[in-house]
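Every protein chain of the complex appears in place save one, which is left out.
Labels run A and B following the written order; every chain starts at residue 1.
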Amino acid sequence: MLRLPPFTYLAPRTLEQAVGQIGEAGPEGMLVAGGTDLYPNMKRRQFEPKVLVGLRGIRDLGRISGTPAQGLAIGACATLAQVASHPAVAEGYRALALAAGAVSTPPLRNMGTLGGNLCLDTRCNYYNQTYHWRKSIGFCMKKDGDICLVAPGSPRCWALSSTDAAPAAIALGARVRLVGAGGERVVSAADLYRDDGMRYLSKAPDEILVDVILPPADGWRSTYWKLRRRGSFDFPILGVAVALRSGPGGVIEDARIVLGAVASRPVVATRAAGLVMGQRLTADLIGRVAQAASEPAKPLDNADLTIGYRKRMARVYVERALRELAGLPYDGAPGGAR
Amino acid sequence: MPRIIKQRVEFEGRVEERNVVIEGDDLPVWPAGERFQVIGTPVTRVDGAQRAGGTARYTADLYPAGVLHGAILRSPHPHARIRALRTSRAEQAPGVRLVLSHRNTDAIPWYNGMSRIFDTELRYVGDEVALVVADDAAAARDALDLIEVEYEPLPHVIDPLEAIRPGAPQVHPQGNVLGGAPERYARGDVEQGFLAADAIVELDVTTPDVLHHSMETHGSVAWWEGDTLVIWDSTQHIFGVRRQVAAALRIPLDRVRVLSPFMGGGFGGKNNAGKHTVLAALASRRLGRPVRIVFTRAEESQAAGKRPRSVQRIRVGARSDGTLVAIDYWGVSSIGAYRAIGTPLAGPATELYACPNVRAETLNVFTHTGPAAAFRAPGYVEGTCALECAIEALADQLEIDPLELRLRNYAEADQVLGRPYSSKFLREAYAMGARAIGWERRALTPRSPVRDGPPRRGLGMATQLWGGSGSAPAYAEVRLNPDGTAEVRIGTQDIGTGTKTALTQIAAEVLTLPVGKVTLSLGDTDFPYSPLSAGSQTLASCGPAVRMAADEARRHLIDAAASLLEVAPEDVRLEGGRLFVAGVPERGLAIAELTGQIGNFTIAGRGFRGPNPDGVTIRTWGAQFAEVEVDPETGEVSVLRIVACHDVGRVINPLQYQSQIHGGVIQGLGMALREEHVTDPETGAVLDLGFDAYAVPRITGIPEIVALAVDKPDPIANNLGVKGVGEPPIIPTPAAIANAVANALGVRVTSFPITPAKVRAELGRRA
Partner (left out) sequence: MRVRVRVNGAWRTAEVWPGASLLALLRDALGLCGSKNACEQGECGSCSVWLDGELVCACLVLAAQADGREVRTVEGLTTGEDLHPVQRAFVEAGAVQCGFCTPGFVVAVVDLLSRDPDPDEPRIREALSGNLCRCTGYQKILDAVRLAASKLGGSSP
């Protein structure tokens, strides 16, 4: 059997209780919602919390409220299955519905939550291994060791951001509400992330991600494309979220392009998005935008397939995503389908 | 009269001499055109309700009263010596009952004497160091961390090509090449042959380490009943486990009973007793309680065997009309730290095509990696990747249709052993498969690489050659009860293929009973001996024995009926469960009426597997055709359709035949496109420890598979005219897919798996 390390499991019924319990647990404590990422990681002893504070018992955290016209608030404990199939999400925030629906497999989407996926641990071939395996290679700095095995001279950890939901949320201009002992704050989804494989969230460990606030969807169209080895289950090798707001005559008034799984945080392709502002999408422009969007993608040799391939695919996937939104013919399919 | 005969038997690509006991004369072969009631019909699994209902008990489901749980400490080093090992902290941990290591365990020889059950020299990451037995599995796992081991790391070698260089670290004192030298084969004069060639193709082909990943992991549960050891084992060979365990524990065979009534898949990975099997028995003996050791998925990835990676080079030469004039083959199989037999990589290259000049050299190379195991057609899957890709490349070069090229080089006889085939209906398989896929649609392979643009389709094919004759010995017993039900006992095992159902059909056919009236029991060494369920031999070995046992019971039945009906036995007919006088159907009675009249005892029959015919080679044949769509921009390969048509003799159960084809094709597809077991060359650590990193195919990417059968009985192979279908379907799939990709894009990826990145790299390389 694979064994979870020993811990105490707490099941608060209110947010206040949860904030108190996670604060009290201090560095020994961790939050858990669906557990689909945390428990496998704990079995590999990437985490050995003494206290787990389970959030699924807090009813308010599972709510989805609002409309695309007014904006939507999605509780962090809404399951990925709920997010993927919710009519308001599908209507106004398609990128997020596609991203949530492309995570893992149906039973794990029934268990896993939006908040959990946004806070998903970063991944690396040298890290997502059993304790004994990591011990045999001398551990890496993300857990129990001192060096980065991907880039041994590097002072930092290069584990990959592997959340599907985050690029979509950022492209949609989402903000997240965090509640901790010190009160409540709202930050943009982009600002939730740090470019560091170890401390990849700006959220304090005792802050609880409570909900995801999506702005009014008026005029926006969005999509999410995921590259993975098989048509299900796998973490992204690349995620591309694109959101466009067009004005009269198809002129693009606002655009966001966000890449996932190419760095320790989601990468916002600002320069590429700037190229489409005030323009109409043509095949030629899309080609140039895709090229620009792939430039900030700097994958390292710590995931499936080669670096060069993943970088090239960033261009191809951005191009296909833009062609889809532009109504031009495209190959492949949005979401995680194959 | 029982007699011992010497048999030349093909098993898993190798020919061996074997003494077998034959108890009498075999039955004549059921000829082509024989009319059956049950054989050849799609009978559903006789144990389907248990398997689908969740009530079937597999070894992993066994928790006997008082059971203790074992966990194995494994080497973190690819090569190291144990300097010191201290177990006292582990022994004192809560719940721990026993720690076994080399310090307190007999030096039981293992891996053909290359090592022992606990060796002090460790040769791969995962090699067994110690066993902890505790009250529960968690306590056993926890205690592993309390065992203190001082390792002296030693130089290691992971890559087989490095391992054969002078000065490479030695895996075994005898050197890194199994047997000390390459295996060589030659006929004719290859150099002269190439001089006569108008076209020559040379390919470098590599195939990856591939894991079996049976859904049920390896596991054994052992306990003692008095002085008898009872072992439940997830195994492909209960009698093999019995012999190995009896030898290891130095106890008589009649004191060991091995059971495996339900088994969750093997694919060649469970051909032998594992160390865990013997350790469970040893621990149970010391503790006087049942001991259960079941692998985690990570252990299954690390230490449960693999199809070893291959590095191959093949050169084929032909005249402009496509006639092959020379084949030169060189292959390396990276067999890991321990393996007793080599991988028959050169089988396809030396035998599949008529060619006067053939040379082959195969090296089986030890490395400091997990031991290789047989995996569904070992060697032949890899070897077919090389040969069949080369043949199709040659066809493209000569601008001859690849199927036509194959037909022009059709081998009518076994050129390696210089004797005829018992039967070969490969032409029929080619024709049926080509028609079903629409082979005439195949466009010429583009002369220059297709680097961009919309997805493109391609067609490719490959041929399958394999054994699967089965052989003696195998025995069976049949009993007819007074109520007209029948019981069959046979010490084989159903590893998921449907053996139980197919054998039940054979008994039901002979006794003219409905399948529901026949209960077949297997998976128990208390039943008559049967061989290893591997080498596609189970049905062809056990089936004829079951037929003969049922036939003997049937003869007794007829004799009894004859005396009751007051006619000669020759005049009694048995049809539809009714015995009657020939030509006078109303003078008769049902089986149950007869058995009811003769009292409360059973009519018994025994049967054995007769010898294979002398002087012929028995082979299975087949052809597969693949249609793919490749996205040149992403390198993504989608397999749209596979047509598989195989000649495996008479088909006993078409439903199960199709199931075997489907499963083999999808394992082949996995190897073609995604599956790769990766060992880090620096640390020797395995990078994929589960279904996350190791990409077993999922239902999302599965093509349509058309499973066709030639379905002609072999006229002489055995009394049923059957051959095995377990392994054949995986053999040609990777090559057929690779050929289809080449046909789509005009570039050929010969490094398996054909990942999108490799496709893109190949397109880029030729730019």
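Throughout what follows, contacts are C-beta pairs under 8 Å (C-beta built on N, C-alpha and C of every residue); 3 or more make two chains touch, one makes a residue touch a chain.
As the structure is a prediction and not an experimental result, all values here were calculated from the model.
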Candidate in contact with the missing chain, chosen from B:87, B:667, B:718 or B:743: B:667
Residue in contact with the excluded chain [from B:73, B:511 or B:705]: B:705
Residue of B:19, B:44, B:228 or B:597 touching the missing chain in the full complex: B:44
Candidates A:108, A:147 or A:307 - the one touching the absent chain: A:108
Interface with the undisplayed chain - residues on chain B: 42, 44-45, 48-58, 60-61, 63, 136, 138, 212-217, 262-265, 267, 296-297, 495-498, 655-656, 658-659, 661-667, 690-692, 696-700, 702, 704-705
Sites on chain A contacted by the missing partner chain, in the whole complex: 1-9, 11, 35-36, 39-40, 43, 54, 56, 104-108, 110-111, 231-233, 337
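The rule is short, and it goes like this: only the chains that are shown with their structure count from here on.
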Residues on chain B engaged by chain A in the complex (per definition of touch): 69, 74, 76-77, 125, 137-138, 141-142, 294, 296-298, 454-455, 631, 633-636, 638, 674, 680, 683, 685-687, 689, 691-693, 695, 697-701, 755-757, 760-761
Residues of chain A touching chain B in the complex: 1-3, 125, 128-130, 132-133, 135-137, 227, 229-235, 305-306, 308-309, 312-313, 316, 331-332, 337-338
